[in-house]
Structures are given as structure tokens and as C-alpha cells.
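Only a single protein chain was left out; the remaining protein chains are all shown in position.
And now, subunit A:
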Amino acid sequence: MIKQVAPAVEVTALRRVFAGGKGLRKRGPEHVALDGVDLVVDAGEVHGLLGPNGAGKTTLCKILSTVLLPSGGMAKVLGHDVVTHTAQVRTSMGIVFGGERGLYGRLTARQNLKFWGALHGLHGKQLRTRVDALLDRVGLRDRADDRVEAFSRGMKQRVHLARGMVGDPALLLLDEPTTGMDPVAAKDFRALVGELRAERRTVLITTHDMVEAEQVCDRVSLIDSGRILATESPNALSEWITRFERVDALVPPELVSRLRTLPGVGSVSTSDDGRTRFETTEEGVAAQLVRSLVEAGVTTVTTSKPSLEEVYLHVFGGNGMAVRR
């Protein structure tokens, strides 16, 4: 069990500005990646950072992990300032990011973990025991002595997670850890995050997958354009996911105009190939729409979950639909 001081992450008015333009002469307009972020992650919490591409999730993770300096504001990890007390921050934190990179392909899984364990000051028996335990835990015991370059995406990601854990961190930063994983691997991964919670480790996990955020997090902060829009419970997310469901079908025009007026039907658009998309704004309306369509003889009807952007537009984008509590 990990003993922690509360809060695990404390971010106040955090800003990060990047010089504009590419190459040697960075002359273009400045780009604001983080625009006054306030965030508190309690010890032992699994906190989601949910936001679309370019929202600033990775930028925040980089600052917390001490590889990027803030342009303003303050960030503390386990009570240590990430600008001035890097040594303390670095020993108490693990980082995992998604994708193929960050592993040594020519080393075996065991060697990878040994390497990073040594960087965290482990050696001898302690290192061996820790590495063995982690390999067991992420289900790689049988492949421990195979080179990582031959691993599948999901297996590499497990090595990544084990690597992030090798220093026995009180805080884990997971930056889109399930990118590129197949659904089964992603499910296993979420189960592992559940175990981390049981050990009272703090986890900050970024994602643009609402379902993932809903499933693994205790609280979710919604971020866009470098600002935290709200911090919600997973329940709020699941409610949005059903409330803003979409229905797609090939619908005759007169039926479209009739259904358009149903309460709870939001925007309706017809694409070039004749398919119409209904976006709903209330729970249960999608099911009602599907029923009406089938009754009217429309056979190919599909429903889908709203994209994060759509939910953001509905909830925060105004046009009168936002229902804020």
C-alpha cells in the first residue's frame, strides 16, 4: 500500500506558451497550449483528463513529469514543485505513454525493466524481485526473455506500464495509454488501472475516449483549448453518452421533416449519399427514433455514441442546449 500526502497533484493557474513557427527562427504568433489550468488530484484517486486532440493533455503531463517548464503558474507533485524540486518529483512518479516508442526494442522485457529499475536506484535482489513481480503482474512472465521488438502492440503497452511502475511510484501519469490497442488489450489495461487504484496509487490518465474515462476514473476533468471546462463524475459522462446518441438511416425526405420536430431531436443532417443523421439531446430519444423509423419501414438503422467533440459542443458550446448543474 502506498501512503500519500494529499493532494497528489496540485496545479494552479498553469500556463504554457509555445513560440510560433518552425525551424531556427521561431517568429510566428505564439501558441497557448495551456491557458490557466487549475486542477487538484487527490491522493489515491484515478483522475481522467478528457479532451480532444490539441486540448493540452500531453502538455500538462509533460509539465508534471518535469520535461517541460511552465510559462506561468504553479504545479506540484506530491507536494514538490515541478520546476524547482525535480529530483523529488522524479523519484516518486511513473510515466507511461501510448504507442510504440519509449522502449528498447533490442532488449528483452526483463532487460528493459532492469534498466529503468537501475535508474530508479534499485539493484541486486531487490531489483530482481521487483522486475519478476511486475512481469507476473502484467502477464508477461512467459515472454520475459524475448526481445520487445517482436511484441504485439498490447504486449508492448504492458511493458510500458510495468516500466512506469518499476520505481514503485505514488503517482502514475498515463498519457493515452490505450492508443492503438485492440479492444481486448484495452480492457485488460483498464483492469490493471483498477488494481492501481486498489493499491491507493494516484493515477492521472489522459484520453479522448469518453467510454474509457467513464469506466476507469473516479473523477474526470474535461479539458479543451488549454482550459479545464469542468470536473465531473463518471456518471455524468455516461449520461451524456446516452443522451447525445446518434441515429443514422436512409430516410425519405417527408419522414425526415416529421421526425425533425420530435422533442429531444437536435441537429439533423443529410449527407450526399442520402443518409440522414439525427443527433439526440435527451435520454431515450434515440430508442424512440429507431422505433419510429422501423415502423415507417426503414430497415438499415444504426446508432452510435457521440464523439467527444459533439458532446463538448452540446454541453459547453451553447446554442441553448447546455444543461449545467
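In the analysis below, a contact is a pair of C-beta atoms (placed from the backbone, for glycine too) under 8 Å apart; a residue touches a chain by one contact, two chains touch by 3 or more; residues count from 1.
Going forward, contacts and distances are computed from a predicted model.
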- prompt: Looking at UniProt, which of "2-oxoglutarate ferredoxin oxidoreductase subunit beta", "ABC transporter permease", "Iron complex transport system ATP-binding protein" or "Dihydroorotate dehydrogenase B (NAD(+)), electron transfer subunit" names the chain that isn't shown?
  reply: "ABC transporter permease"
Message: With the missing chain put back, one of A:I95, A:V159 or A:V265 would touch it. Which one?
response: A:I95
Statement: Missing-chain contact, candidates A:M74, A:L119, A:A150 or A:V294, resolves to A:L119
- line: Among A:K62, A:K76, A:R130 or A:H208, contact with the omitted chain is made only by A:K62
Task: Name, in rising order, the residues on subunit A that touch the hidden chain in the full complex.
output: 16, 18-19, 58, 61-62, 65-69, 87, 90-91, 93, 95, 97-107, 111, 114-116, 118-121, 123, 163, 167, 175
